[in-house]
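Every protein chain of the complex appears in place save one, which is left out.
Naming follows writing order (A, B and C), and every chain is counted from residue 1.
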Amino acid sequence: MVNPLYLIAVFLIGAFLVPFVDRADRRLSLGVMYFSLLYTASLSLMRLWQLFFTNGNETQVFTAGFQPPLSIALSFGFKEALLTFLVNLTGFLSGVYLAKKLGKSGVQSISILLLLMLGANGLILTRDIFNGFVFLEILSIATYALIGLKSKKNALAAGFKYMMAGGLASALLLIGIAFAYRYSGTLNLDTWGRLLIPMTLGYKIALFMIIMAFVIELKPFPANGWALDVYQSAHSGVSSLIASVHTGAVLYFFYKLLPLMPYEFLPLLAGTGLVSFLLSNLTALRQKNAARLLGYSSTAQTGLLMFVLTGLYRYNVHPSLVLFIAGGLFFTNFIAKSGLFWLAGIIKEKTTEKWSILRKQPLLLVLFGVFILALTGLPPFPAFFAKWEIIQILAQQGGWVALTAILLGSLLEAAYLLRWFGLAVRQNSDEPETASLPYLKLIPPLIGTILLFALSLFMGSQLYVLSEFMYFPLLALLVFSILDCCPLKLKGLLLVAAIGLWGWFSVWPRLMGIGQLFGLVLIGGALVQVFGFLHHKGREAGLIPLLAMLIFSLGNLLTASTKLDFFLTWEFMTLSSYLLIMRGKSSHKAALSYILFSLGGAYLILTGLSLMPPFSPGMAFYLQSGFHSIGLVSTILLGIGFLIKTGALGVHVWLPDAYAEAENEFTSVLSSVLSKAGVFGLLLVLVMAKDVLAANNLLLDALSWLGVFTAFFGALMAVFQEDVKKLLAYSSMSQLGYIILGFALMSHLGWVSGLYLTFTHLFFKALIFMAIAGVILRTGTRNMYEMGGLIKKMPISYISVLMGIIAVSGVPPLSGFGSKWFIYTSLIEQGHYFQAGLAFFASAIAFLYLYRLIHTVFLGQPKPSQQNVKEAPFWLIIPQAIFIMVIMGISLFPNYITKPISSAVSIFIEKPDWLSWTGYNITLNSPVLHGNWNGNLVMLVTMGVFGFPLLWLLLINARTQKVKQFNIVFAAERPYKPWTTHFAHNMFAHYNKALGWLITPRITAFWNGVTEWSHSLAAAFSHIYTGNGQTYLLHIFMYILVIFIVGGIR
Amino acid sequence: MSYMDKTTGIPEQGITPPIPDTGEMPDREWRKDDKTLTNAELTLEEQDWFCDARPTPAKPAWGPVEKFYNWARANSLWILAFGTGCGAIELRPLVTARYDISRLGMQPRPTPRQASVFMIGGYVSIKTLKRIVRSYEQMQGPKFVVAVCSCAINGGMYWDSYNTVKRIDQYIPVDVYVTGCMPRPEAVMAGFSKLKELILAGKAEGQNLYAEKFDWYKANQKQVIKDWNMPDYNW
Amino acid sequence: MKELYDTISLQFTLKDFHQQKPNLAFATAEKQQLIALLTYMRDVHRYTHLVFVTAVDWLEENRFQITYMLHNYDIKADFGIRVMLDRDKPVMESIHHLWEQGRVYQRELHEMFGIDFPGSPGVNEPMILEGWQGPPVMRRDFDTAKYSLETYDHRPRDTREPESHMKEKLYPED
Partner (left out) sequence: MSLVTKLIWTFISLGIVTIWGLTLTGIVAKIFARVQGRLGPPVWQPFIDIIKNNAKRTAVSHGIMFYLGPVFRIAGGIGTYMFIPAIYGSLYFSNFSVSGDVFLVMYFIFFGQLGMALGAGEGGHPYSAIGVARGLAQMTAFEVPFALSVISLAVQYHTLNITEIVAAQQGGILSWTLFTNPLAVIAAMIAMLGMNMYNPFSVVIAPQETPIGPPTEYSASFLGMLATNRGIFNAAKMVLFMNLYFGGATNLVEMIVKTFCIYFFSVFIGVAFPRFKTEDAIRFFLKVPTLVGILAIAVFLI
């Protein structure tokens, strides 16, 4: 066994050796430092090796061979080994990072750094409380000194404030220990823990003082003003040390003290942790200084860890699970936070606004992204698993307050972190090129990233089978990232091949019924649209990897079997789509709103899933869902979560902007494919919630009204858009409203109508979006009134849009009519007459925006600036051609789609025998409604009645002069300017006069209000940080006092 | 030269021969080829916006069919009224209950594309002439022109005006003139009846005349219309 | 109105006062003082409305007369201010900064009389006569009949005495 004393000894010797060797050479002293750090790290690693592979049960070492209380016990088990390894490795990396600074500022700093490491190691290893106090002092004093490394005024002031706070904590601790010793008679934690000391008031107060000392050191909100100042003003390398090493060591000792504490302290501590987590995150919302922002995040994460360590005991959780959760959170935070501090040092920009210079540094950007996403708790990083477990526990045991606080806090944290990320990634900034990177400083964050991924895989595999659900999307991301230097077309075709093979051989055989349908929509639909992305000239770094990740996770969504698999895949999908939206030109705001709504939805889904019974692995989630039934709360949570993804009214706020700002081709995927994931989820919820819904009619009624209002208001808002993509975005929202409406009927016909529309919407909306992508590419604008007359330049795109709008509007003979027929018949059949009426109104309004779309873009007056516009690139035409063929096919032979849908639905809801197919004729003979639709015959008749007049016209109209755009009768005048002759801008002004009042943006105003309100609250909270050391001390006093009173310790 | 019918004041022939018809055509060198026009007065950008095809005479259909067509044309005269002067006021009584031209199958039409009779009501100034030419050319053939009022015939009381065209038939072919200052609605209707006779007799071929003598008409038009900022033929 | 004339005369050189109606009077002002006078009338005496601007060609005196007709809404009175220009050099200051509609009148005067108003927006654009290339048409030395005869082709006249013609047509046997 490796003797832990070595760890302490090495640092001690190093610290004393440094001044001597420094006389010879500064590099020598640095060498000593690196050696000590590396050596200790390797010792810890060796210890880990021992623990795993040789049978080393013995963990305690007693100094000088005596038993306690005479000697000091050091423990070197798995936890300590892992922790010391990380601490020392981080120390080493910090050393590397700080190399230049340390070299300049002299030998004192080097030995102080070693002392700091000594303190941290000691604090982790020791089992003696007084010894812990000593090491804490060493750690703290070394920290004060290091803060002063950056000899700026505010850094020194911050160090002093820290000293004051630390002094207070130390005093508390010392007094506490002294008092406690009177009751326990021992300082050894193990011995102490075994004693059964009666909980008298005096003993409790002593214990309270001890624990509060550590709580203060853990920087709880609001008694953490000093810590924030430290984070803000210290050198970023030092900040990273404080955030990781210092906090880690103190937290671990805090953990070691917990067994001594009376049971009644635990909820108190848990509460402080939660408060700290929630409010720190809230306060951080307003923060613009990067270092201080990280400080807030750090205190918040520490608060969460405090909660996990102290709060989860209440819920009868196995201690190893608590450790797993805490470890996941801790290590993510540990690495990511140090990484971010390091990056902050490299960037040298104080405000988060300025971080857009990262855009020019792809490597830094990737690192930054990894750290941010890890902190946000997105998969595959450990924090994700930890959060998953926490929510599982809390939801199942009914810890609603904690659950709400944690999810809310996480959302707030995601808000500011991702806003920061967005600022860094945004493209419309014009920052100058930065100077060359300090490569030495790059090493630590790089290693941190690798470590983070290693840990992710480790944690993923430790508790869960490392399944394809995690493996495929990540592998796809990795492989295509490696291939990212290849030409775009090659990458794209490779991706198509990969998805094709995977989909055909791996996914498809495992799907059946409804899964096959969604497989076609999600994988097939996405696959066809991949071609559209390939028209770009450049390499389009990052596009194909993310697309690969997205499509693989979409496929996994279908084959996922357990709840975790499902949620993991869901988050992968959200993550990759978020990053893809970020690729848009000025999309950072839209992407932020997308990810926040998505995360909010994901948290609701997470909670909902947690309330569900466990799903067995092996069988696909959607198939198992037929056997389960879930409760009311779960239904509502899951339902809202999935509705957010589909963009239902009320939570649609993210939708128009995200659709408008994403890259044109990706908007197509977003609308036609990704929203269907939400539909899929919603369908599963309805399947599982059958019993609840049967008992509670109100829910379904509400859902159907929600659907029809989504359809109606989506259509109405689309009418008044000038931006072609926003128009289409609202149109998508409207169409999804019909889908929701169909599902809400909970009847066979209703579900058939919903699924039918799911299918056809994929075809026609992708068709339109792809065509419009070509138009925007060629014209360079999204405003419809700036286009016009493009039919002559882009005839194929025109045909696509024409087919698309005929299908969207539901005009026979194209397949769109089927969806209308199904929805109305199913609505009337179920007695939802008024919904049917409103749905009809909505579908009539669709004509307005569709005509506007096609007229203002393709018809009317061509603009001289678009004289030389060419047809869309070949790659964009491919998906259009495929979709046109599909639409024509299913319009002529609707049976190929309606029959499979019906049989798929009949697994869940039995097909009534009054619904029958005779040839291509669908007959409805329900006792309450008769009707029929023969798509094939309609198509043939239409062809006939169209062809006949055409022939006549061709025959009779021999002498037709082809004229140009200005050869119009213009009240005996001639037009002068095409752009004023084109009737396009504000096309439906009269409609706005009549019905515009309906769509004053109340909902957007509400969400803006939420944002505004939370920012104001954050501002109010941040006022407590005055920057005055005395005030901070007062805060600490008050804080302890309040905790004492609230805790009711007696 | 007696081109007025002595009793009705209506021209005897379908088309008054344009004078002076010396047979000299304007220089044709500037034309791109026989089928296109140069539209030389337009800027290069504007030339892209206008059709530059040259009008060509349209052959009538096979005899009996053309007779049938002419019957239909004569009984379905859709009027494009150009109220250039005081004669414009005469169209109103025509469509009201007292005279009611709709019983003859006639109706006013607001767009030249759909009209077959161009009714010029009064004196024609240069500025108006430009609009008249444009509207006339935008009508689809066969098309007929009825010019009402003395001013339209010879300038009338504006005979010495610096800005009034004295003879419209030099600029567009006119089928029927109606004299009077102003003519009574009965006279206008008599003019229309005469037009019907001409159409039925197959003599109202103003459109073809215009196409055949296009260069002459165009030269006449351009002679008085100085700021010619439109294509040579307004399709 | 006379009082008004007298009041103004204290500051401006005015002459030829002529009271045409109880609430309509004219006076002739100096060309150099005109803008100041109009501003004064508008702002001090509340003649806020510019009714019209017109011109008269005094060919014999070799002068153009421009008349600015102002109206006072309060007392419902009109006051016309005349100004005389040299016919050989007809240039006048623009009043479009006082009354926005003045530019239209000035454009018309420019087209019809050839009086120039430097600085008036769009004063050179044709107003009625598109593409007119002859002399300004309202000048009295422009002979419109001659111009017409030279420029346009006139239909040969076939004149008949109505009485004898009617008789010949209707009652040829008499």
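The working rule: a residue touches a chain if its C-beta (ideal position, glycine included) is under 8 Å from a C-beta of that chain, and two chains touch if they have at least 3 such contacts.
Keep in mind it's a predicted model, so treat the numbers as computed, not measured.
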Q. Omitted chain: which shown chains does it touch?
A. A, B
Q: Consider the whole complex, including the chain that is not shown, and state which of A:195, A:440, A:695 or A:941 touches that chain.
A: A:941
Q: Write down which of A:587, A:965 or A:1022 is the residue touching the left-out chain.
A: A:965
Q. Among the options A:162, A:368, A:713 or A:821, which residue touches the chain absent from this view?
A. A:821
Q. Which of these touches the unseen chain: A:411, A:859 or A:907?
A. A:859
Q | Sole residue of B:36, B:140, B:154 or B:193 that reaches the chain not shown, by the stated touch rule | A | B:140
(Q) For review purposes, identify every residue of chain A that touches the missing chain, sorted by number. (A) 789, 791-792, 798, 802, 805-806, 809-812, 817, 820-821, 824-825, 828, 833-834, 836-837, 840-841, 844-845, 847-848, 851-852, 854-855, 859-861, 921, 927-934, 937-938, 941-942, 945-946, 948-950, 952-953, 956-957, 959-963, 965-971, 981-984, 987-988, 990-991, 993-995
Q: Could you list which residues of chain B touch the chain missing from the display?
A: 58, 60-61, 68-69, 72-73, 75-76, 78, 96-97, 100, 102-103, 105, 107, 109-111, 113-114, 116, 140-142, 207, 235
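Definition applied: only the chains that are shown with their structure count from here on.
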**Q.** Distance between chain centroids, defined by C-alpha means - chain B, chain C (Å)
**A.** 37
Q) How many angstrom between the C-alpha centroids of chain C and chain A? A) 77
Q: Provide the C-alpha centroid distance between chain A and chain B, rounded to the nearest whole angstrom.
A: 73
Q.
Give me the residue numbers in chain B that touch at least two other chains, ranges are fine.
A. none
Q | In the complex with chain B, residue positions of chain A that touch it | A | 864, 867, 959, 961-967, 969, 972-974, 978
Q | Residues of chain B touching chain C in the complex | A | 1-2, 4, 6-7, 19-20, 126-127, 130, 153-155, 159-167, 170, 224-228
(Q) If we count contacts the way the header does, which residues on chain C are in touch with chain B in the complex? (A) 126, 128-134, 137, 142, 144-145, 147-149, 151-158, 165, 169
